[in-house]
Each structure stands twice: as C-alpha cells, then as structure tokens.
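A protein chain is absent from this complex, but the other protein chains hold their places.
Take a look at subunit A:
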C-alpha cells in the first residue's frame, strides 16, 4: 500500500516494529558469537588461529604435552591454594610466578619440534617441583604460548607486563624464548625494556643481548672456542670445509656462520671451501636440505674437518647425503664439527650411527650438555643428580621419547627456571631479613615482603664469581644440571654464563679416548681456573 502512514499502524505493522529490533539484536548477537575470537581454554586469546597469552591453567595444546600441562596447572593450583587457603595449621606460603614463554604447538616448519616442546616443559616442570619441595616461597609456572613461529609475542608480553604489578604473587621473570630468530630478539628487547628479567635456556647466538636477558647456555662464540680447543688437541689433516645455512632470517645460523669463518676461516681456508643449503626451519623459501653439491665438494676436496653452520635438524640429511656420495674416498676419516645445546637424538639413531661408522665419519659437537652425564656418574655436574631425581619421576608418568636428555632441552629449561627461582628465593629472604634488622624486632614481618622483578634482576646480575687471590670462588652461583656457573656484571659477558662447562662430544665415540679437560666459558678472564 503506497498510502502514507497517515492511516496509522495496524497490528502487523506494530508486530514488525517490535520484531525488527529484536531480530536485529538477535542477528547482532549471532554475528558476534560467530565472529568473535574463538575462546581458548585457560584464558588465552586467539590470534590468527593460535591461542596465545599467559595462563596458569590447562589449555589446548599438542596431545603429547596435554598431560604435562595438566600437571603444571595442578601444581599451580596447589601453590595458589597454599597461599590463599592453606590447610589447617599451616602458614600461608607466598609464591612467585615464572613464565615459560615458548611455543606449545608445532608443525613441520615450527621453531620447536614436538619433542623439544615436551622436554623443555618437562625440564621446567621438574625445576618447579624441585623448587616447591624445598623451603621458601613457592612458584607457579605460567605457560605463555607465543605462537608456533614465535611471532605472537606482543600480546604475551603485554599480558606479562600486567602481571608485574601484582604485589602478592609477583612475576619473577620470564624463561623460554627457544630460538635465535628476529622475533625472539624483538620479544627479548621488549621484555628488557619493561625491565623484566628473562632467561633464554637454549639461546646460543652471540648477538642475542639485552640488559635483562640472561642465557644459561654458552654462546656460539664460546662453543666454537671449545671446538678450537678440541681441534688443537686433535688437529687431523687440517683440510677444512664449511657447510652453512643460507637462510637470511635465521639469526642463529648466520651468527654461527660468521663465527666459524672468523675463528677457523683463515686456518682452514673456509672462504674458498664452502657450500650452502636452505635450512628446514622457517617459512618456505625453496627446497630445503639440498646437500648434494656440498657432499660432492667435500669428497672432491678430500676434506676431513667439516664445519657445520646450521641447525641440528638439517644435519642428518647431510650425513645421509655424504654416505651416498659415490665420489668419496672412504679410507680417510671425516669429522663434522658442530655446536649446539646437546646432541639431537636424531643424530644418534642406530641407522645414522651405522652410516657414520661406514663412512668413517665422526660428529664432533661442542655443547652445553653432554649425553654421557646421564650414563656415567663421573664427570657429571654437581647439580645433575637433583635434577634427575625429579625428572625421572616425571618420566615415569609421561613419555618423553628416546634419549630424552640428549638434546639438552630438559636440562637447560630446568636450569633457567632454577636460576630465576634461586634469585627470587635469595631476594625474598634478604628482603625479609633486612626489614627485621631495620625494625630491630625479631618477628617476621606480616605480611612478608615480596621482592619485585627489579630485586630479582639485581640479585641475578650481582657478580657471583670472585677472585680470592689464590683461587676463583663462586658465591651464589647456580648449581644447575648443566654445571655450576654464574653471571658477571660486566659488558664483556653480556649476561652469558661464566664458568659454564662446555663439553665436546664425539659420536660415534672413538675407542680408548682419554678424558679431555672440559672447556669453561670465560675461564681465561680469571687467573685461576673455574671452581
């Protein structure tokens, strides 16, 4: 009807007038529900389909680590309950929070493989259980997934910053940051800018430096130095060759490539004798792991000392390629020198070991941890036993795969957590002792003073290695599973570990090799050897 509404509104008109807003509201609600970011369990937020953020609860992740995440969440709840509603007769136990910022999901090209994630989390959780079983404050292990490619760090850092202001259960620090990528560097800087102490357990790129960023692993420089010490003792034929990862965005490989060239380039003529490949970690940029030309060149040049500047994941492919290379003269032994946290279990599989033996090839890895520590009691760092106790308990309950300690992730993550926990412990006891002295009373102040992240940082950066004149002593050093080491407040060390043992591992292990002295980081800076 074209007549205007001068004839009033009928019942249907009124019904529509009432229904239309309702329908619009309903549509709006439906659209909102359909398009809003999918709810992630545990208070995480969805960014580009991945759940990221900071949580102390269980959340969706790879199936292999679900159980472990649940265990962490349960422990976190227990810790919180022990503070807020302690059992009868118990005093409330204060607690700090340590965030584990790393990917919790993986795929073929992700920064961490599923095994790495599993072992890293296991190491951190073992350290948490260990810290919570002793006196002093307890710890929550906050899980902070930052995307499988480490690129969703911004919301995580924002969430972490919010936690800093919690006076009751402060954020002690952040650990994780598994890989030396540009994203990790940005995240590290962002955290440092917010003055949050951060520990990178498996960071080895020498240029990953920020004032608040501590590393428990030696950097590539130190690792290469350890290799240098090995080469001095085992010179071989001194025919060198360099195989390097040509990925431009991989800070770790680039850093390592530069280092190896710097340290061994001249002596081994690596500038002339080198080959590149495309590493498998990172976004697609071509066919990865093409080692044919490298293998040919190595054989043709008769090289016996091959420096590998790449990630461990790519190394088995090179070994395979070398074993298949027909132009090789199998009579002379070949060494492939690499650096890393440990020895990837993929490098010690029976198949690969057989190939290595057949081609008379030895992998020589300068590492943060040595697989043999687990098997042999001798030569084991002092803090290793404590770690193993808690780790074995977890191992009984969860499956971490074969050779679960070989890659060193569990050990290094354990150490990183322990480093932060120890610093908080010390800060806490010092803070409360100090108050008592000032007050002149003998009572424990109520409530107990909780140290801030700045206190934790100051404790961490406090020089722990001192020269007593006739020996070098370590005060407040970390007695970690990967050795006993500390940090120096000097620009030389750049928050890299001092006196960190750097074992050099040979695989397959040569028969009747005498035990060689272990290289210690920055040991040369002291008159006396590391403790």
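Simple rule for what comes next: a contact is a pair of C-beta atoms (placed from the backbone, for glycine too) under 8 Å apart; a residue touches a chain by one contact, two chains touch by 3 or more; residues count from 1.
Everything below uses one rule, namely that contacts and distances are computed from a predicted model.
This figure omits one chain of the complex; the name its UniProt record holds, of "Dihydroorotate dehydrogenase B (NAD(+)), electron transfer subunit", "Cellobiose transport system permease protein", "Glutamyl-tRNA(Gln) amidotransferase subunit A" or "ATP-binding protein", is "ATP-binding protein". Among A:10, A:135 or A:350, only A:10 touches the chain that is left out of the view.
Panel shows subunit A; residues 1-13 of it touch the chain omitted from the view.
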